[in-house]
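Below: the structure, in structure tokens.
Every protein chain except one is present and positioned as in the full complex.
Labels for the chains are A, B and C, by order of writing; each one numbers its residues from 1.
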Amino acid sequence: MPDRNEILNELKNRYKDEIVSFYDKSPRRVYIEIKSESIVNIASYIFKELKARFNVASAVDARSHIEILYHFTLEYLDLLISLRVKLDRENPTIKSLTSVFKGSNWIEREMYELMGINFEGHPNLKRLLLSDKWPEGVYPLRCDYKEWDNNAIRDRGV
Amino acid sequence: MALSRVPIGPYHPLQEEPEYFNLITDGEKVLDIEVNVGYNHRGIEKLSERKSFDQATFVIERICGICSTSHPFAYTRAVEDVFPVEVPERAKYIRTVIAEGERIHSHLLWLGLAGHFLGYNTLYMWVWKLREEILDVMEILSGNRNNYAMFKPGGIRRDINPDDIPLVLKKIDSIVPTLDRLRKAIIDDPVLHKRLKGIGILTKEDALDYCAVGPTARASGVEKDVRKDDPYGAYDRVDWDMIVTYKGDVFEKVVVRVLEMYESIKIIKQCLKNLPPGEIDLKLKDIPPGEGIGTHEAPRGETFHYVRSDGTNRPARHKVRAPTYMNLPTCEATVIGESIADATIILASIDPCYCCTERLTVFSPEGNKLYNGNDLIKLSQQKTDKIKKEMGLK
Amino acid sequence: MSIRLNALLKSPWVFHVSTGSCNNCDIEVLDCLTPRFDIERFGMVLAPSIKHADVLLVTGSGNRKSMERVKKLYEQAPKPIVVVAIGECACSRGIFIHSYNCPVPLDKVIPVDVYIPGCPPKPEAIIAGVVKLIQKVKEKTKNNA
Partner (left out) sequence: MKLPKIRELLEAIKSLLTKPYTSKFPYVPHEPYPSFRGQPKFNPDKCVGCLACEQVCPAEAISHRDIVDDGIPRRIMIHYTDTCIFCGSCEANCIADNEGIKLTKEWELSFFDRSQAYETIEKELQLCEICGVVIACKDHLKWIAEKIGELSFSSPTLYQSYLKGLNIIDENILKAYKDKGRSDRIKILCARCRRETTLTTK
């Protein structure tokens, strides 16, 4: 069984130029920041060669830019690799991972709908969660989300 | 080839959560399925950004009623992972006891519902009568039947007072004989063999490709259990073993869940017997800026919580991924090709929990012959009676 | 009107709808049907469709999608219907009051007769709530009949 450091070093020098920063936080957590173009081949390398399990992708609105973290669990090593990708805030686009594994289909649709990131090559990028009356272009999970529904009641006892 | 569209839901009496499956069927065979959930979306991730770290535990606990410990467990582990800190021993043991008690009552709940889907109403009433015992245990330990409000980043809110433990152990021992009769009734029942074996098969490759988690994946031979792989709480201080079966059909999923209940009872007894004394809370005052990831093996699979804190006392971002979110797409692999009568039990075999998932896809409006949800359950019950007649049991 | 309601409440048929709830209250409603709190001794049965129901049990914090369905359900229901809001979320959206997907509380959409608070309310609390309602309707018929 290949041990933890071998795998990480092998990953590091295989994608030397695409990795921006490598943060080894603890024996179980590794955060790797990569360029947004190289997400598909790094993700497929981790998923296929390292036999990792795709856990979830979480999009974060960090006010100056939008970050996506793809989390992969390697059960046999008890290690969790998080690939961090930074996208600009106005028009965040990235390639879709549905070609690599089917599990990311719904996760990307949710990020498209709640955070406003569009994924190139996604089979059916449609609204996944909100009702049809939700206005286009309003993304609730963004920091600058304002309440658009003026007959909503928000105080107690009413 | 008259294509007809069979909607299940969104409001039919038994499956109490609103979800809306749309089966495009050609006569008996199911050709395609569209899942239309999203009636439960309450925007919890945005809500937990409004609340402080301590208050967010209560919003997280109300994501799903039946797994109301798994989400706070994963959330508190995520917050503790931001500045890696260890929870005191006694808190670990109490957390494990509450999590396992909740696993028993969640599996019993699912078993009752599956029993009803197959037309075994006595099994449904029987299992839910047994479930009342474990709900009493949870009320003694935590003060409420579910929504236990026990978890807190850095430990536990209330301690278990020692003179409750004998009563709890007595109640748990009273569960085991009824559970044995239940196991015999389910696993050796010839009608169930004929009815559940060989349908809704999820192969190991599909399970890996869809990244399925929990009993749904363990029934197809995927040996993955967060409690074993990434031990936390008191799971590495207590001996229990992981239940894995290899055929992946609906019957195996029932077997995995029933045997897991025995493991949970073993864990609870060991934890309560050697409960270490001492502190139960770290009294965390301020959370440093950073990111934390917490996972927990919920009754339906692995929940995943990602918390990012920017130094203030409110989480800057909180991502929740429920187990059913990964298991629900697998129904495309299992339902297509099966007959309508089996569709309900296959969809229920992943133990869907829609309030965790809140997912929706828009379906295409075509097809003419419509009959609603509970006709489908009646269909499934008639099939069981037909099998009983063939076996000459009726 | 309440004479007919009084007759209906001899053995009320119950229809349960969940509008975006964490399914704790839904399960407590189902708990009432199981052997320990068996409400079939009062003749209460889970009606398969809204057309046969006398009592409409509503749980959940009412997100945008479900609220349209609840309105439709209320219109389809036979008119001397009694609406029971079960749990904090149905009474006043409880902890989900600031959610962007739950704009208004339930009683702004359909008129509610009995509120049963509790998160989740014990099955005994649900039974006690309905019993209280039946007594209230009885008094109304007695003093104006």
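The criterion applied here is as follows: contacts are C-beta pairs under 8 Å (C-beta built on N, C-alpha and C of every residue); 3 or more make two chains touch, one makes a residue touch a chain.
In this text, all values refer to a predicted model and were calculated from it rather than measured experimentally.
Of the chains displayed, those contacted by the omitted chain across the entire assembly are A, B, C.
In the complete assembly, the contact with the undisplayed chain comes from B:D136, out of B:E49, B:E89 or B:D136. Residues touching the missing chain, restricted to chain B, are 51, 54-59, 62, 129, 136, 139-144, 147, 149, 157-158, 161, 164 (touch as defined at the top). Taking the whole complex into account, chain A touches the unshown chain at residues 156-157. One chain of the complex is left out; on chain C, the residues touching it are 35-38, 41, 88, 91-92, 94-95, 97, 107, 112-119, 121-122, 124-125, 127-129, 131-133, 136.
To be clear about the criterion, only the chains that are shown with their structure count from here on.
Shown here, the protein chains touch in all possible pairs.
Ranked by separation of Cα centres from chain A, the top chain is C. Ranked by how close its mean Cα position lies to the mean of all protein Cα atoms, the top chain is B. As a whole-number value, the distance joining the C-alpha centres of chain B and chain C reads 26 Å.
The geometric centre of chain A is 41 Å away from that of chain C, both derived from CA atoms.
One inter-chain figure worth recording: chain A and chain B are separated by 25 Å, centre to centre, where each centre is the mean of the chain's CA atoms.
Chain C has residues 63, 65, 98, 100-101 in contact with two or more other chains.
Residues of chain B in contact with two or more other chains: 38, 41, 43, 46. Remark: chain B residues 38, 41, 43, 45-46, 81, 84, 208-211, 224, 229-230, 291, 293, 295, 302, 304, 306, 308, 316-317, 319, 321, 325-326, 328-329, 358-362 touch chain A in the complex. In the complex of the two chains, the chain B residues touching chain C come out as 10-13, 16-18, 38-44, 46-47, 50, 58-59, 62-66, 68, 109, 112, 124-125, 128-129, 131-132, 145-147, 353-355, 374. Across the complex, chain A is touched by residues 63-65, 92, 97-98, 100-101, 103-105, 108 of chain C.
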